[in-house]
Each structure stands twice: as structure tokens, then as C-alpha cells.
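Left out: one protein chain. Kept in place: all the others.
Note that the chains take the letters A, B and C in the order they are written out, and that residue 1 is the start of every chain.
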Amino acid sequence: MIIIMETNSTHEQIENVIESVKKLGFRPHLSYGEEKTIIGVIGDERQITDSYFKSLPGVENVIPILKPYKLVSRDFKKESTIVKVENVLIGNGHRVVIAGPCSVENEEQIIKSAQIAKKYGANLLRGGAYKPRTSPYTFQGLGIEGLKLLQQAKKVTGLPIVTEVMEVSEVEIVAEYADVLQIGTRNMQNFRLLQAVGRINKPVLLKRGMSATLQEFLMSAEYILSEGNYNVILCERGIRTFVDYTRNTLDLNIIPAVKKLSHLPIIVDPSHGTGKRDFVIPLSLAAIAAGADGVIVEMHPDPNKSISDADQTISPEQFADLMKKINALESLIKTWSQNGR
Amino acid sequence: MIIIMETNSTHEQIENVIESVKKLGFRPHLSYGEEKTIIGVIGDERQITDSYFKSLPGVENVIPILKPYKLVSRDFKKESTIVKVENVLIGNGHRVVIAGPCSVENEEQIIKSAQIAKKYGANLLRGGAYKPRTSPYTFQGLGIEGLKLLQQAKKVTGLPIVTEVMEVSEVEIVAEYADVLQIGTRNMQNFRLLQAVGRINKPVLLKRGMSATLQEFLMSAEYILSEGNYNVILCERGIRTFVDYTRNTLDLNIIPAVKKLSHLPIIVDPSHGTGKRDFVIPLSLAAIAAGADGVIVEMHPDPNKSISDADQTISPEQFADLMKKINALESLIKTWSQNGR
Amino acid sequence: MIIIMETNSTHEQIENVIESVKKLGFRPHLSYGEEKTIIGVIGDERQITDSYFKSLPGVENVIPILKPYKLVSRDFKKESTIVKVENVLIGNGHRVVIAGPCSVENEEQIIKSAQIAKKYGANLLRGGAYKPRTSPYTFQGLGIEGLKLLQQAKKVTGLPIVTEVMEVSEVEIVAEYADVLQIGTRNMQNFRLLQAVGRINKPVLLKRGMSATLQEFLMSAEYILSEGNYNVILCERGIRTFVDYTRNTLDLNIIPAVKKLSHLPIIVDPSHGTGKRDFVIPLSLAAIAAGADGVIVEMHPDPNKSISDADQTISPEQFADLMKKINALESLIKTWSQNGR
Partner (left out) sequence: MIIIMETNSTHEQIENVIESVKKLGFRPHLSYGEEKTIIGVIGDERQITDSYFKSLPGVENVIPILKPYKLVSRDFKKESTIVKVENVLIGNGHRVVIAGPCSVENEEQIIKSAQIAKKYGANLLRGGAYKPRTSPYTFQGLGIEGLKLLQQAKKVTGLPIVTEVMEVSEVEIVAEYADVLQIGTRNMQNFRLLQAVGRINKPVLLKRGMSATLQEFLMSAEYILSEGNYNVILCERGIRTFVDYTRNTLDLNIIPAVKKLSHLPIIVDPSHGTGKRDFVIPLSLAAIAAGADGVIVEMHPDPNKSISDADQTISPEQFADLMKKINALESLIKTWSQNGR
């Protein structure tokens, strides 16, 4: 942590800051510039917040040097993490495609979805049983019934299941049916829920909050890892900006940024990220080209009949086209890596 | 709901949309412009989402006409709601000041805080017992112990208590000790939690999510009201923007917007909204001048010793100054209202 | 400037950075933390950009310490600047109200506007002769004809004129007629134009760019001062965020931030900031309460007949109400300052 004193800070104020640094068990390190005095704080700054020093008289700014996260950091673990879901590998060059409807609607719909997903090469099946909806008056998901239908779909196709959990008290039941527990964007900082999924023995798909910085995103993952669950897959799903031609602004720039700072895999959700069916294929390909470890897309046997999110759900034909192109793109990228990307 | 067809949409596509409108039990209403055909959807559109029609071929855009919220709407209830917390009234001209430390730290600190708050005229005491923290490694609050200390502070000063609840399973215990349950910004769309506080018999302080639109904010309040709890106080606490000289961007523009659309009271949190101690007084006054029903501020007997959020916590002296100015400003505003504002 | 090395940076990389620092004529200052090595750069860093060091191998981050602006800084000039427009003072406790129509439309309209502005106590008259419009197909202003009409309005009422200049080649003619030259939000970083108005002998009203940080805003003012023109009035007029209930998000938080960092006066434009007629009075009062040196509002004798921006233009009655309230609020604030605010 570095404390920058105001240009006109007094000798007394500087002494006071130095005393505070020492009192907290850190070592101060002074540096006099031409205009500003700077005080380095030597020690493990993760135990304190920058807000403490910011409030002292004469302090202009406080700049943290260490990252506040540890377990998720690439400094902590050099090799990229591979998350294993049954026999599916995710991360470190293993790319995953997760597909399925926004909501589980009925037996026929989810089984048909699973069969189409399987047929064209998806690795996992997605489908919402517990649905977080902006309005209390719209469809809230089938609940346990939905979980059972997902299980049936898995039996038919063998595809492992990804589904959302919204509440601590529901973690147990969802974990019973699901192979990957999804934490939705609105719950990215629901810390009790993060802790709860940190204590179970199933991989977690953590969606980025709509206005989460990268640091906040990684700190939420850290909550899960710090409880003992190291199998976390990050998921970019669009951020909130001023832009209005897409539902959210899918932020592919986060992919190389995550790769640099963390060992965790990161996938991309172009369905929620753009909110537009016709944008799903180009942005999926862009995600893979940018280095994502996979994509998660909303697909429905008859998308115009989808109960929710119809406008961002692709058809089986579009999904087939997407898979063909993703596969070709991956083959191309592999040739680059072999020659030492 | 209004469906705008693409300029080149075919007769067949238009017919198909009309059929879909009818099939869902609505009446279509056609209008041919010079370049575009428009189809009005007559009926209670709250039962469907716009995403359904957006996905039909030839549709360019779908524009909802009705607001998706009902109970929180001023169309539904003309008179401004007054929330009553013991003998404190909030809303419709009754302004409230809520003050206290970020976190309950110990007995001396919270009782002293309460006494100072009381002395200078605060109406309610705030203090965090359950703390949602970005990092799993920082102080997470005293929990039940904190609730008990808040109760003691209430006994000493008579000030009712506002404190945060983070999880469904904690609603009961928090409601036992608190007079107002706070839903934090990170939980604004934790729908299970909204439903849970909707079922208890205590007022709720609902903080706006960092990137919540006004509609999403009101929909979250609607979740609470739809469960039977009509005593909701909205709270603007800063939104996330590109701006970096404040922790968040306090958005006072929402005050007249809420007043127009909803009957619920709205207060402002300039401590989190700006993150800077010296900005709390000017922005509090600005909030009141803009028509807010009150403010909630972080105040600590010795702010530089505050465990959390020290840099945005004001001192007793600053609080005294704030109260003096707020009172004078309110008196001035009252003279305007009497002459028919 | 502080250079933070990566945790695993090599001795060689550190040496290389130190060499680079020296080669540029600066003195390096090393500090070894528990995990990170930090290199302070001693000297006037304003001559280099941080991008240079950021690109060196082993460098994690580079943090500027000195502000890049000088002349606009309060470090440079302690006392608040007072800008003088004929006999009107702006800044350091002297509050200004600027009012008038969005566009100059015709003689009757602008003279009537000026008379109303004068009658209720405005200090300056605004009105657009050269209009920057998003669409090439809408009214672009009366040009020189408009300037002449403004001059007539000044003759009738004595109110000095504020009007926009859009282009270097128009600076001379606008300066001939106007008392204050306005630089619009879209031209905040039109550096040639900033330099041009920096060379004339008239005050400049510099509007904040829609997505300008405070530093960029002050740097644009620095461009003007650096050419010799010290009479700059800053103007907050709303930033672009995800919010959709106002045309822009008026950011009053910038007021205390500017007051801290700069000696220049800052006023607020709630008309463009909110885009809504009914929000102009509450947000004007909020701006004054937050410490602004004044407001600039769009007012029209018959606002519904305004050629442009009708929905954010207030009526003469609203303007009268606004002035009454601003005056009362200012009187109140003055009593606070006298007792040592």
C-alpha cells in the first residue's frame, strides 16, 4: 500500500501517518519526491482496507499494491485450472459448449433440447428450474419439478446438467440434481450463497455481476475457493453500459485480463450478453477467438415458443451452424498453439 | 405493447404477428404509417414479456406501454406513502435522518454513536451487524452480538434501529432486534430475500442496486409489496459509472423521477454514494433540496478509528453541522410548500 | 510516478527499468515490499506519460503521482477565481444565474426571453446562434443573424450574452457579439478550438464532455489557460450512464471535487443534465445546495413553441419560482458561511 501525502501536508501530518502505519504492525518506508511525500506500507496489506489511511489528515490518496485475492490468483497457482464435470474437461485448452433452454418448461421440451444439444456436440445441458425474474408476476420456474426433468434429460442423453441456485436453503436440493451449480449475475455478491456453494462438492459456474469490476468478480470467486471448493468456472455475460442496441454489453476484453490474473477458466454467455438471437453466433466465435474456454448459449427446439428470453434463444439449425463453426475455429486455434502461440 | 414491423416486412409476416397477438388473448390494432406498419396489442400486457414478439420474423422492435409494476405505482395509489417506524414518520413531507457507524464494533462505540445521533437530532440509528464485504478476509460483522448491542443502544437513547439482513434464514432474528430491515445494494435483486422481508411486519429500507434502472428498482420494491408488506423506503446510494473521483455516482436525478412514478418515500445515502467524508454534507443538502424524504449517513464517535468505511464516515462535529443545516433547509422548504409548491 | 513490478519480475527487469528512469533524466527510488518491488520516479513527471514505463518487461502497473494539470490547480492558485463578465461576478461566493432559450428563433422571442430573464433576476442571457445538432436535417441555428438578435436583446435589457462557438474560424465573429463564449459538451476535447478561445480576451464557459473524467475536464480547461485566457467557468451538464429516466445523469458530486482540486468556478446546467422540464427546479436547488457557483437554464416565453429542446425548457412562471427559491437558498447559505462554513 502506498500513501500519497498532499502537496502541502505538514511534517506533523506525515509523522501521524507513520505512527499509524507502525501501530498497525506495518513498516513505513518514506520517499520524498520533488512535490509530494510518499509513504510505503510494508507488510501484508490484505488485512487492512485502504479506507483507514484515506481518512487521515494530509493524505491525498492511498494506492493498494497487492491484489486482495489470493487463491484465485495466478501468482498463487501458475498452471491453468481444469474443472472436471463427469468426463468433461473445462479450461487450459479444453473448450466447453453448454446449451439448452432458458427455462425448463416440460418434459418434451427439455428432452428434445438435450437431444439436439447432444446431437450437434454440446458438452453440457443448461436449463433453469429456479428462475430469478425481474417481475414477481412472470414465470418463476418449475422448481424441483424442473430439476427432476433435467435429470431425466441427462438420463436420455448423458449430458451433465448446469442449473441455477438462488438461495442458501436450496443449495442442497439443487446439488442433488445438478452437476454444475450456477450463481446468477444478480447473486454474484450474495456472499452467503457464495459461501454455501463453497462448501459443497460440485463445480460452480459463477456469472459476472452486471456492474462488477474484474477485482470484484475475482473476489466473489475467492469467497467460494476460500470455503474449500476450487472448481469454479467464471462466466462473462455482459455488463451494463449506456449502449442500447444490445441487452447488455458483452465484454470480451475480460478474457485476456482473466487469463493474466487468474488460473480459473472463463466462458462466455453471448445470449444474455447481447440479448439478440442473430448476434449469438458472431459473438460466440469472437469469444473463442479471444481465448475463452467455452460458451453457454440459450437454445430451444422451437425458440419462438420459449416461455422466457425468446428473442435471444437460437434455433436447432442455428445451433448446428454454431457448433460447426466453433469446431473449425478451435481446430485452427490448436494449430497455432502447437506452433507455440 | 406496440409492435413495430420492419420497413420491408411482408404481408405474411404481419399476418403472423396478428395471429400471435390473438392467440395470446389480446386484441391487435393496426396502423399503417408512411414507411412502417405498427401493431398495437390491446390487453393487460403485464402477463407477457416483450421478448416473445421480438423474436417473430419481420418484427423490428417491441415497445411496452404499461409499466410492469402495479402496487408501487402512483397510478395505483395517488397519495404519497408515509412509513411509520415507532413514532417516526417518513415520507409525504416527513423527513428522516438516519445516522450511525458503518459497523457495530463494541458496546461503547455503538452507545456513544447513538447518543451523539440522538443529541443532534437523528431520528433513527443505523449500524451493521451482518456486513456484506467484498473480501472474505475482512471483518464480517459481529452478527447476533451486534444486534444485541444495537438493542442496548436503543434502550439508552430510544432511537429505533435500522440494520441490514443478508439472507433469508437471518430475516427472523434480525426482525426480532431491528425496527427497519435494510436490503443492501448487492441484494437488490436477491428475489428470495425480497420475498422473505415481504412477509414480515417491519418496514424495509431497500437500497438501489449499483446498476439498477429505475424500473428494476421499483420492480424489486414490487416484490416486497406483492407479498403484503407495504412499508418500503427506497434509498438511492450511488450508481456505477466511469467516474473515479467518487466511490459511486450519487444520482439525485432519481428523486423527482421516483416522486413522479411511485408513492413510496425515497431517501439518500451520500456516504456510500460519494465515499468521501467531505462530500457528505454538500450532497446531503443537495438531496434534501432535490426533494428527498431524508438521508442516511455514516457517523462515528472517532471516524478515523472506524473498522470499515472510515474515509466516508463523518465526525460528531460534522454531524452536528449537518443537522443544523438540514433543519434550516427544511424550514425554508416548508415555507415554499405552504405557499403551494 | 510509481512503477510497480510484477511479483515475479527478475533482477534484470528491475535493473532495466532503473536504467530507463535514469536515461530520461529522473532519479529512481527503490522500495522492496514483502511481495513486490516498487520504483519511485523522482522529477517532474508531467513531461512523460505513464505509457512509456507500462510497456517495459516485468512492469505490472505505473501510477502517476502528480496531477497532469498546473494552471487550473488549487495547488497552483489557492484563492478561488472570480470571473468578471461586465459587472457580473462569478465564483468565490458570487453565484450566477444564466437563462434564455435553447436557440435564438426571432427578434420577438429573444427580446421577450431577455426581458423575462431580467425581470426575475437572471444575470446573463443565453441563446444559441450556432447549434450543434445530432442530425444534419434539423435546425442548425440562425448564425450571424442570431448573434445580432442577441446583441439587440442585450441593448434592451443590459444582460450580457453567453453563446456557443463551434469552430475555430467562427471564434472571431462570435467574440464580437458575445460576452462569454461557450464551448459545448461535444467540443470539450476539440483541442484546436480550446486553443483558439484561449487566445481571445473574453471569458469562456466550458461544458463537461458527456463521458469526461474530472481530469480530462480540467485538462481541457488547462488548454485554455495555457494560451493565456484565465477566465474559464466550468459547467457540469450531465454525463452518459446506463440511466434512462433522464436524458443524461447530472453529476452534482463533481462540485465538491472541483472545489477541492481547482480554483475555477463551476456552474450546473440542469436543463441538459436532466432533459426534463419538471426536474429543472429541484436539481437547480440541489446544485446550489451542493456548492455550485450558479446555474444555466433553458427558459422560453412559450416553451411548448420552442424549436429545440422544448421538453427541458421551463416557462416564465417556473423561472420566477426558481429565482425566488434560489435567492432564498442563497441567503440561507450565506448565513452559514458567515459563521464559518
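The rule is short, and it goes like this: a residue touches a chain if its C-beta (ideal position, glycine included) is under 8 Å from a C-beta of that chain, and two chains touch if they have at least 3 such contacts.
Just so it is clear, the model here is predicted, and its values are computed rather than measured.
Enquirer: Can you tell me which of A:E19, A:E107, A:D278 or A:D302 touches the chain that was removed from the display?
Expert: Of all options in A:E19, A:E107, A:D278 or A:D302, contact with the hidden chain holds for A:D278.
Enquirer: Specify the residue from the set A:I18, A:A175 or A:A257 that touches the hidden chain.
Expert: A:A257
Enquirer: Residue by residue, what part of chain B touches the chain that was omitted?
Expert: 2, 4, 7-8, 29, 31, 33-36, 38, 40, 42-44, 63, 65-66, 75, 240-242
Enquirer: Provide the residue numbers of chain C that touch the chain removed from this figure.
Expert: Counting only chain C, the missing chain is touched by 46-47, 49-52, 54-56, 68-69, 132-138, 166-169, 186-187, 189-192, 195, 210-211, 216, 219, 222-223, 226, 240, 277, 303-304, 306, 308-313.
Enquirer: For chain A, which residues lie in contact with the unshown chain of the complex?
Expert: 211, 213-214, 239, 241-246, 249-257, 260, 273-274, 276, 278-279, 282-283, 285-291, 325, 328-329, 332, 335-336
Everything that follows uses one rule, which is that only the chains that are shown with their structure count from here on.
Enquirer: Quick one: do these chains touch in a line, a ring, a star, all-to-all (complete), or other?
Expert: complete
Enquirer: Roughly how far is chain A from chain B, centre to centre by C-alpha average, rounded to an integer in Å?
Expert: 26
Enquirer: Based only on mean CA positions, could you tell me how far chain B sits from chain C in angstrom?
Expert: About 31 Å, centre to centre.
Enquirer: So, what's the distance in Å between the C-alpha centres of chain C and chain A?
Expert: Roughly 38 Å, centre to centre.
Enquirer: Counting only residues that touch at least 2 other chains, which ones in chain B make the list?
Expert: 211
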